[in-house]
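What you see is the complex with one protein chain gone and the rest in place.
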Amino acid sequence: MTLLQIEKMTHYFGGLRAVYNYGLSIEPGQIRGLIGPNGSGKTTIFNLITGIYQPTEGQILLEGKQLNGRSPHDIASMGIGRTFQNMLLWRHMTVLEHVKMARYSKLTYGLVGAFFGTSRRHREEAESEQVAFKLLKMMRVDQYADQIVLNLPYGAQRRVEMARALAMEPRILFLDEPTAGMNPDELVQMMDIIRKVHGELGLAIFLIEHRMRVVMELCERIQTLVFGEVIAEGIPEEIQNNPKVIDAYLGKETVE
Amino acid sequence: MESTGDELSINGKLKSSRVREFVAPIPLLSWLLGALVAVALEHYIGTSFAQTLGLRKAPMLFGFDIMLKQPTLIHSALTYLVLIYFLPIIVVARLSAAGMNGLAAILIDYPLMLTVLIHLGMLYAILHWWSNMSLYRADVLRFTLIAVLLTLSLNLINGYMGEFSCSHPGFMALGAYASSVFTLGLFADDRVFGPALLPQWLGPYLFPVALVLGGVVAAVGALAVAIPSFRTRGDYLAIISLAFMFIVKSLIENLEFVGGPRGLGDQPGWANRPVVFVTVVLGIWIINNFVRSTLGKALNAVRDNEMAADAMTVDTRQTKITAFLFGAFWAGVAGGLYAHALRYINPGSFGIQMLAEGLAMVYFGGLNSVYGSIVGACSISLLGEMLRPLELFKWIIIPLLLILVMIFRPTGLIAFREFDVKKLVRPKQASDR
Partner (left out) sequence: MVFFQNLINALQWGSFYALIALGYSMVYSILMLFNFAHGDIFMVGAYIGFGVATALVALTAMGNFALPGWLVLALTILISMFLTSFVGMFVERVGYRPLRDAPRASAAITGLMIGIILETGNLILLGAQRISFPSLIETSTYQLGGVVVTNKKIMIVLVSIALSFALHQFIRRTRWGMAMRAMAFDYAVVPLMGVPLNRIAALTFAIGSGLAAVAGILFGVAYPVLDPYMGILVGWKAFVAAILGGRGSVVGATLAGFLLGFIEMFVPMVFPSTFRDLIAYSIILLILVFRPHGFFGEPYSARLRL
């Protein structure tokens, strides 16, 4: 069954058309890419799917279940994990707390457990700590577990955010420019990690990227978005050679 | 010049590290034992010893009243403090450290609850004995404990949740009035509510019900602030909460059956020291449990970045409403205790003044911290009492102190610290910091 299916999604901000007639279907385990110049509506599409905005038209299905009209935390717990372009981290929380927080919807102890410290709570908190540590190890940031996340180096912060998104056990992971602002070393590390996440967890990944090299190496299929409309879709080679893409996007910006 | 400065600072460091070395291996149990010995000492010889020193009676609040009123007696008060409090505590704590560490090590194998109860029992014994010396001390103790609970509940919203809420006096008023109406209506021959409906002896047993009722009423009132918080945050919510506080105050002033602006008096004095102590400890325990759970940390996530919290499956609405209702509940309980400790309430006392005091305690002690709230509430209320002889100047010194704290530690003295009971009661080693 198709994992994520989007049909004819359109969105207006006031009178401004931000996304027009967007369609997408992702199968389990696929890596898909979305590229496009600044302001073309890539992040808006993420925000529409994850429920931060409600699309004006169109429908979004996750494993056949309608996502339109649901709240963001609901959609997240149904299986869409994401990271943010500018890393929305919690400035006063430790690394471990970040990752444990994403287990929120998996906890069943409720307020009674929270108030009175029942054995169920201790069990569940211990479990989620285990999961968290496993992910932190996978992201190679477990040595920072008890540190405030803002004190970490930039690349490590990105990896913490990734661990956080994975802790909610998503079916599909949305990455919004995961390599933004990274130096070449960090970039290579991040690509390894994305491959590892894909390989070890078998996750589907939907990726927004600016750097051509990353999308071209990682993605199976790529869409190009200009002014909210998909102008080209295909495998990396097709996109690379598509004159419309080169004209709208590659021609104007340096290719890395 | 510079070299001497360095030497001095090195000396200072050496001294402080020596103090640290001396203090490090002392577990909490020993400190409590030391304090117990000190209050026992005061109980048996305090008054006569004070008279030998030329004081009229034992200094009530660590000698401040004497030192400020009669500067000629400063040396006597200091001698008293050193000989009755400081030396016994230090000596007993240090001498018993080895033994108590052993005891603490044994206790580790038992459930944490047992250890905690032993500590709390000792703490209560100390406080009880200390406050037995005078009615004044007993009052200071009760109101300080109530202030701790109020501060903690305010910290839940202002610190953990990060909303500048001004509605706490309102919550407290709701709790105070609801529980007073309950106890006065059921158990007292009162000119407002008529004769008692239930026998007197039942009263103290139903007092917890009165407190819970106060808390629940406050929590229901808190919906008026919690629901707007879904849409509005920050400054405008602060104003909504401020308006809420004034509304509650004005509403009560207009309710004739609870006495209107004249207030409500003669509540049964059931909020005695043990009741207040147990309630406040229970409150601290539950609040601390909550803020250390993932559900409680969701408050911090919503505060630091709501969008990220939402995207990480945190139900932000439920989190906000929990924070407001839970915080208001404990403020209501504190209000119930306050009403039955003071045995008189009027709407005027739940206004800006109380708000300023509550905020002062939270921000002095430290945001997002149970330790901070305890320290803040105790220091501001004790300071308020100790500086009483200064009369008006008290209201210059305390605000100045708070301004200094804000300038040098803008989030308070002990902010963002977890209150880990396990760490607190475990045996200490010399290498511990």
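As written, the chain order gives the labels A and B, with residue 1 at the start of each chain.
Basically, a contact is a pair of C-beta atoms (placed from the backbone, for glycine too) under 8 Å apart; a residue touches a chain by one contact, two chains touch by 3 or more.
All of these numbers come straight from a predicted model, not from anything done at the bench.
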Inquiry  = Let's see if you follow the contact definition: name the visible chains touching the chain that is missing.
reply    = B
Ask   = Among B:Leu150, B:Ile240, B:Val258 or B:Ala301, which residue is in contact with the omitted chain in the full complex?
value = B:Ile240
Task = Out of B:Ser17, B:Gln200 or B:Ser250, point to the residue that touches the absent chain in the complete complex.
result = B:Ser250
Remark   = Even though one chain is not shown, subunit B touches it at residues 158, 162-164, 224, 228, 231-236, 238-240, 242-244, 246-247, 249-251, 253-254, 261, 303-304, 352, 356, 359-360, 363, 367, 392-393, 395-396, 399-400, 402-403, 406-407, 410-411
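Just so it is clear, only the chains that are shown with their structure count from here on.
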Inquiry  = Taking the mean of the CA coordinates per chain, how far is subunit A from subunit B in Å?
reply    = 44
Request  = Give every residue of subunit A touching subunit B within the complex, in rising order.
outcome  = 50, 52, 71-73, 76-77, 82, 84, 88-93, 97, 100-105, 107, 109-111, 113-117, 121, 125, 128, 164-165, 167-168
Request  = Sort out for me which residues of subunit B touch subunit A in the complex.
outcome  = 286, 289-290, 293-298, 300-301, 303-305, 307-316, 322, 368, 416
